[in-house]
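Here it is, the structure in full.
Note that one protein chain is taken out, while the other chains of the complex remain in position.
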C-alpha cells in the first residue's frame, strides 16, 4: 500500500508516523503547502517522502489519500481523490454539510472505493470495552447517554466548539446506541468572544424514550471528559481523565415491583458493587489504520465509514440550526443511527 | 419568639432542632397529623411542644409558622398563617405556581408580615464565600454558570426532578447573578419511569450575553454536586462533594489583544495559579433562622424573601412548559433576577 | 441489661445513645464528675439516668460497666468493676501497660466475667468485608499490610500519636492477619512540640515473611486514612476517606514462571480488572454493642476481647520502647496475633 497524507498540522504527523509503521505500507508521501511543516516531517520521519503539491499527490500512485486539512477543504480534496480512483481517509468532521457527505458517499459507491472517517474514539480501548459490555446486555436497555467534554481549549478560526469537540462524542454515541432512531435535537449555547459558540449543550431525543445530552465547552477552568450511560440494569461511567480506572460499571439502579406502585409511592433505588474492567491500551490510530487497510483488502465497509461520518454531520448541522434559534427543536424524519 | 413547625417528615425535625437552640426562641410547637412522627420528636426533642391540629397551631400564639409540608399544600397553609397574622417560613420550592406566590407576597405586604423562603444554600459557607469573591470582582464579568446536581435519588410522588432538585441551584444562581435580566429558558429531559421527568437540562439566556445551564438527574450512578462559574477574569469551581477544598478559584482564562485578531487567529488561553479559600462551616439552617428572626426584629426584608421564592418558581414553571414541548423556548419579558 | 457508662467526653455520649437504643437494654446510667457533661446528656438523652459518683455506679446494679475515660484510669476502673462482679466494656487502648491488661484478663477469667475492648473498626462494614475477602482467599497469601492515618489532629495531653491513632490500625491488622506470629517491631518518629511524638512509623516483621507498616501523624495538611493489603494473588486498597468506593480489589500482581527465572530476568507484573464491593453501612458501635450483649448471654468470648486488647497494648508498648531508642528493634518471642 502507498499512502498520501495531505495536511501536516496538528494531527498529520501522527498519521504519517502510524502509516509508516504499518507492515502493509510501503510508502508514505507527506504533503503540505507550508515548507516548515515539510521540513519538520523530514527531520522526524526521514523514511517519509515529501510533496508540496496535493494535485500531483492525488494524481500519483497512492492507494489511499489521507485528508487532514481544515474541514472546509475536505469535500474538494476528497472528491478529487475519489475521482482519481483513490480510497480516502478523512479526519473528523467528515464534511461541512450533509449534502457534501452524501455526494462523496455516492461517488465512492459508484467507483467501488472505500471511505474511512477518522472517528478515532471508536478505536479506543475504553470505548471498545463499553461496546462489548453493551452488546453483552450488561447494562440492560440504555435510557440515557450523558457526555461532558470541557476544557480551556484553543479557539478554532473556522468552526465553533460544537464542530470542534462534539464529533468525538456524537460518534461514540452513534456507535454505542446504534439501531436507534433520532426523533429530534435541540442545542443551546453562547458565543462570548468571536461570534462562534464557545459553550454548547446538545440534547437528542430518540424514538424509544432514550435521551442523550452533550456538553462541549472551550472556556472551562477544569478539564472534564466524562460519559455516563444509564441502563435500566446497570450504569456506567467512562472518565477519560482517569489514568487507570477509566470505566466503572455500577450495579445500581431504580427498582419497582409493579406499574401501579410507581404512582403510589416513592420508587426505590438500589446500590450494589462496582466493577472496573481492564482496558486495552493499544493506540487508537494504529487500530484505525489496520481497520481501513483490512477493509480495503477484504473489500468490505470499514467500521467508521462515510455513512457514520454523514450521521455525525447531520447532527452537527441540526445543532447549528438550533443554536442559531436559541434551542429551537430540529425534528428528524426518524434518522436511523446505524 | 414562639415558633410553630408544620410537617415533621425529612426536613421538619432539623427545623425543630434549630429553632429550639436559637437564643431568642422561647417555645417550639411541632405539628403533624401522623402520630409516629410526633412520637419521634417527643423522644429526640423533649423540649418541643406537640400538636396534631395545624388549624389550632396557626390560630395559636406563635409568631412564626414554619411550613415544611409537600409543596402542593404550601399556598393554603401559608395563606391561612398570614391571614392569622403570622410571619411565615416556607420550605423550597415556595409554591406550586407563580400566581400563588404573588398572592402570598401581596397579602404579606398588606399586613406587614415577613415571608422567608428556605433557599438553604444561600446560607451555606461556600456560597457566601463565592458571593464575596464575585462582589470583590475577583472573577470579572460572569459569562456562564454551569450546575450539575445528579445522584441516585428518591423519586418524589408529586413532583419531577426539576421541582425537587433545581430550586437549590436556581436560588444559588439568582443570588450570585443578581441584577441580570433573564431573556429566555429552555428545558429538555426525559421521564423513564412514572411520567415525571427523572433527568432534565435547563438552559437560561440572559440579556447581557451570560448563559446558565442546570443538569438535574435522579438516576445517576455517581453523586455530583458541582457548579462552574466562568468569569472573564478568573473562573471558579464549587464542588460540594469535596470534604475540604470545596471552592477552587482558577486564574485562567481566554485572552486576546485586539478585536480584529479574534477573527484572524486562534484566541489564546492562559493558565495560572489556583486558590482555594477557607469556607465557614456553620450550619446553613442556623444562619437562616438567625436571618429571619433578625429581619422580623429589624422590620426589614430577609435575604431570601417571597420575591426570591417567586423568581425561582417562575423559572420552574417555565421549565415545565418547555419540558412538555421538547425544549421549546419560553421567553421572558425581561425578568429581573434580584 | 443495665449499663453504666463512665466518662462523658468525646466518645461517651455516642455510647449512651447506642446502648439506649439497644432492645435488650433497660437502663443506661451516664456518669461523669463534670456537671456540664451530665447536663448535656440530660438534654440530649432524657431517658438516661445520671450519676456523679463512679464508685456508687460500679457498686450498683449495672450488668456492664462501660469505661470511656482517659487511658491511665482504665485499669483502676476496670479492676474495681470486675471485682464488683460486672462485665466490662473498655475503650481503646485497653490499658496503659500489658501487665495491667494481663491482670484484668486474669481477674475476669477467675470470676467468669467478660471483657469487651472497643476496637470499633472491627465492627465497621468495610473491615468486615475485607475479612470476608481474605477468608475466601481472594487475595491469596498476604505479603504486606500498609496503613496510613494522618491528619491535622488534636494533640492529646497524656499520650503520643501512637497511642492515640495506632490502636485503630493495629487492631485492624491483628484481626485481618490473625494466626500469624510477630517476630519484631521497630518504630521511628519525632516529637516537634510537647515532647510526645506527633509523627511515627511503626514496622512489624512477621515470622512468615509478611511485613506491616503504620504511619500515624497529627501534623498533616491532608487527611488520609488508607490501608493497602498486598496479597500474592490480588491486592486491596481500603480508603476510608472515599464516600462510596471504600474498598477496591485489584486483580494485579507479580508473576513469574520458575524460580531460576527470577534471578535471570525482570519479574513480570500483571494488571487486570478492579472490583469494588458494596459495604454495609450499619454503625459499628451498634454492632459492637450487639456483639458484647450476645457474648454475655451466650457465655462466650466476644470478638474483641481482653486478649485482643492485650495484643494491641503489647505492640504499643514495643513501639514506645523503639521510639525512645531511635528505631531500635524490639524482638518478640513469637507473639501470636490471634
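Going in written order, the chains are labelled A, B and C, and every chain counts its residues from 1.
Note that contacts are C-beta pairs under 8 Å (C-beta built on N, C-alpha and C of every residue); 3 or more make two chains touch, one makes a residue touch a chain.
Fair warning: this is a prediction, and the values are worked out from it, not measured in the lab.
Identify the residue among C:235, C:279 or C:335 that touches the chain left out of the display.
C:235
Among C:149, C:201, C:225 or C:314, exactly one should touch the missing chain; which is it?
Missing-chain contact among the listed residues: C:201.
Name every residue on chain C in touch with the hidden partner chain.
Output for chain C: 143-144, 146, 152-157, 184, 186, 188-190, 192-195, 198-199, 201, 203, 205, 209-211, 213, 215, 217-222, 228, 230, 232, 235-237, 248, 250, 252-254, 256, 262-267, 269, 271, 326-329.
Residue-wise, where is chain B in contact with the chain that is not depicted?
That gives, for chain B, the contact residues 244-245, 251, 271-278.
For chain A, which positions touch the chain that isn't shown here?
43, 46-47, 222-223, 241, 243-244
FYI, only the chains that are shown with their structure count from here on.
Using each chain's Cα centroid, which is most distant from the centroid of chain C?
Here the answer is chain A, farthest from chain C.
From the C-alpha centre of chain A to that of chain C, how far is it in Å?
Inter-chain centre distance comes to 53 Å.
Express in whole angstrom the distance between the two chain centres, defined as the mean CA positions of chain A and chain B.
The answer is 39 Å.
What parts of chain A, by residue number, touch at least two of the other chains?
Within chain A, residues 271 contact more than one other chain.
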